[in-house]
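Heads up, one of the protein chains got dropped from this complex, but the rest are sitting where they should.
Order as written gives the chain letters A and B; numbering starts at 1 within each chain.
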Amino acid sequence: MRYQRRVAAIGLIAASALVLSACGSDENAGGGGVSAAPGVTCGGKPDLRSSGSSAQNNAMTRFVATYQQTCQGQTLNYTPSGSGAGRNEFLGGQTDFAGSDSALKDGDETTRAQQRCASPAWNLPLVFGPVAIAYNVPGVTDLVLDGPTAGRVFNGQVATWNDPAIAALNPGKQLPAAPIIVNFRSDESGTTENFQKYLVAASNGAYGKEAAQTFNGGVGAGARGSQGVADATKNTPNSVTYVESSFAQRGGLGMAQVINSGGGQAVPLTTESVATAVNNVQVTGQGNDLKLDLDSLYQASAPGAYPIALATYEIVCSNYADDQTAGAVRGFLQTALSPNAQQALPDAGYVPLPEQFKQRLTTAVNAIQ
Amino acid sequence: MSTATGLSSPERPATTPTFQAPSTGRKIKNNLATFLVGLAFVIALVPLVWVLATVVVRGIGAILSSDWWGRSLSGVLPESYAGGVYHAIYGTLIQAALAAVIAVPIGILAAIYLVEYGRGRLAKTTSFMVDILAGVPSIVAALFIFAAFISILGAEQSAFMVSLALVLLMLPVVIRNTEEMLRLVPDELREAAYALGIPKWKTILRIVLPTALSGTVTGVMLALARVMGETAPVLVLVGYSQSINFDPFSGNMASLPLLMFSELSNPEPSGQFRIWGAALTLILIIMILQLGASVVSRFSAISK
Partner (left out) sequence: MTERTTAARPRDPQDEGSAAGSATLDTVTDTDPGRGGTDRGKATPGRGERIFRGLTSGSGLLVVAAIAAIGLFLLVQAVPSLLADNANFLTSPVFDTRDPANLNFGIRDLLVVTLLSSLFALVLAMPIALGIALFLTQYAPKRVARPFAYVIDLLAAVPSIIYGLWGIAVLAPALLPIATFLRDDLGWFFLFAPGNLPVLTGTIFTGGVVLAVMILPIITAVTREVFSQAPRFHIEAAQALGATRWEVIRMAVLPYGRSGYIAGSMLGLGRALGETIAVLIVIRAATTPSGFSLFDGGYTFASLIASAASEFSQPLPTGAYIAAGLVLFVLTFVVNAIARVVAGGKVNG
């Protein structure tokens, strides 16, 4: 019977689907190469949920790997759905904490957070990612820029590489007469917002545009995501972009040295130079709420401080309604602050937290109830 | 035509009794046309070969790696080459399968309606709407599900939402293929059944539908192949997960297109490795389905 043969064939397909569903696994032994962290109190809810900023996703991936290793049987599911969505989902109670490029806004958001937690919510700046001004100009290395010049490059007022403003900062270098091609992020991103905040804060009004999640410079060509702008810059001679340093490094792009608001020497982007800037940043939050005054970062004036970095927060309840959740959140954040987790950060394009700053975070994390 | 003397007025009586060779001008035109037509075919092959070659060359390494088919990317760091795409393959298959479970019965019934019952204005409207549905862009289908189920009804993003959007994309393919097969079933079969006094619905279910079954299965497989590569619905309706999620009704779930899209933001070379590996995997799955479809249609009891 042909009909039955067909039924048999369909059955076979169904059976093979069943077999397939039994043979897969999440076990990736040796995938991470991470070790258990000391000084972490495990326990509480076995599966935490969090969502938000994609800028800290790579750091989160590493924290989660260490957390799983440290606290066997416990995990965290982080969804990089964007900072806005992350804050909303936290406020709506769908997630246990939020990852966000910006702190809770005063007013409505803070009120809603108070309602959601039945206690104040804390902004904990856990992950700092340096942003590079990455360029691809044949024959030019060690390009130097300062805030005002960068502002005018990214709003189109400085349109060629041999513009006097650039030449003045780069004496003795052969700058081509080619037009500057700006590659910007076409998607909404915290990187774009923070970079523009830097341009606004450090350019003495030369940038003249608003800082937002989308690029307002009015020049250039858009590309999607960090990888998109890095690729576009790599493939387009005489172009420049702003991108997290890891992408610039992997793409083999030049990274401009920046003269910070204190004047003085040009500062290359290194782990130390970013740590110097982070150590000098001002906190505006009360007590254990470590909300930052980002302008103090962008306008860093200390010698050797690299001023362009993206600060991303974990937004948590100071006192969770459920002790199980509180315990797990505490355990996870302790893991994130542990040396094991911190030392993996440079590979992912972030800076390990400077000791002094880490102490304040540890105090706050241990106070979560 | 104007220079094709002797043919411009076909009514002209054929005065020349014997065959005349075409004039040089007509020959040149004919050869030129042959050349251009052949050229068009060759031009179409260029991107096909180019795309497939790119995918195979860049993706072959990934799909041959040991953990590719059986592991997920759970806990795998971005720069690591470890892990596999099992979670995404599962997601792709379960989302399409759930969509098929809903779309196939509705599609077959709608096709039966159009062929066996539908008369008058409603049938015409239905047939028209099937065509319109076939042209609805996948992003619009996704937005509709988002607007209706997530915004208004308050459902959460999940793989099932994706399946619902895929139902809309599958339906017209299933309906049109089934319809076509039903129309090919000889009327004699129906008449013979009626003559025996078998009710119409039983005739359709027991005689017409089984006769058209292989064509219908072909249609379903083609529809599955179409929806598996859809990226727009998964972008809007479900979050990405690196781990296996067997539950299509809650939580994030990976699928091959979504995995490729999210690996686009990975700066490491391993990201490219996984993107092209997933691309090759997806093409392989779709080609297996299409091959299956053409094998099934070969068993067809009725032929075109």
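Quick note on the criterion: a residue touches a chain if its C-beta (ideal position, glycine included) is under 8 Å from a C-beta of that chain, and two chains touch if they have at least 3 such contacts.
Note that the structure is a prediction, hence the values are computed from the model and not measured.
Participant: Check each of A:Ser25, A:Ser119, A:Asn162 or A:Thr214 against the chain that is not shown and name the one that touches it.
Facilitator: Here the residue in touch with the unshown chain is A:Thr214.
Participant: Of the residues listed, B:Val130, B:Leu166 or B:Val296, which one is in contact with the missing chain?
Facilitator: Checking the options B:Val130, B:Leu166 or B:Val296, the one contacting the hidden chain is B:Val130.
Participant: Considering the entire assembly, which residues of subunit A contact the chain that has been omitted?
Facilitator: Those residues of subunit A that touch the unshown chain are 81-82, 84-85, 88, 179, 181-182, 184, 186-188, 212-215, 217-224, 232, 235-236, 239.
Participant: For review purposes, identify every residue of subunit B that touches the missing chain, sorted by number.
Facilitator: The missing chain touches subunit B at positions 1, 4, 6-7, 10, 14, 19-20, 22, 26-27, 29-30, 32-34, 36-41, 43-45, 47-48, 50-52, 54-55, 105-107, 109-110, 112-123, 125-141, 143-144, 146-148, 151-152, 168, 171-172, 175-176, 179-180, 183-184, 187, 190-191, 193-195, 197-205, 225, 228-232, 235-236, 257, 260-261, 264, 275-276, 279, 282-283, 286-287, 290, 294, 304.
We adopt the following convention: only the chains that are shown with their structure count from here on.
Participant: Can you work out the whole-Å distance between the CA centroids of subunit A and subunit B?
Facilitator: 39
Participant: Where on subunit B is subunit A touching in the complex?
Facilitator: Its residues touching subunit A are 67, 70-80, 82-83, 86-87, 89-90, 93, 97, 156, 210, 213-214, 217, 239-244, 246, 251-252, 264-269, 271, 296, 299, 301.
Participant: Which part of subunit A faces subunit B closely enough to touch in the complex?
Facilitator: 2-3, 5-6, 9-10, 17, 20-21, 23-28, 30-32, 51, 54, 58, 61-62, 64-65, 68, 77, 79, 81, 94, 224-228, 230, 246-247, 250-251, 347-349
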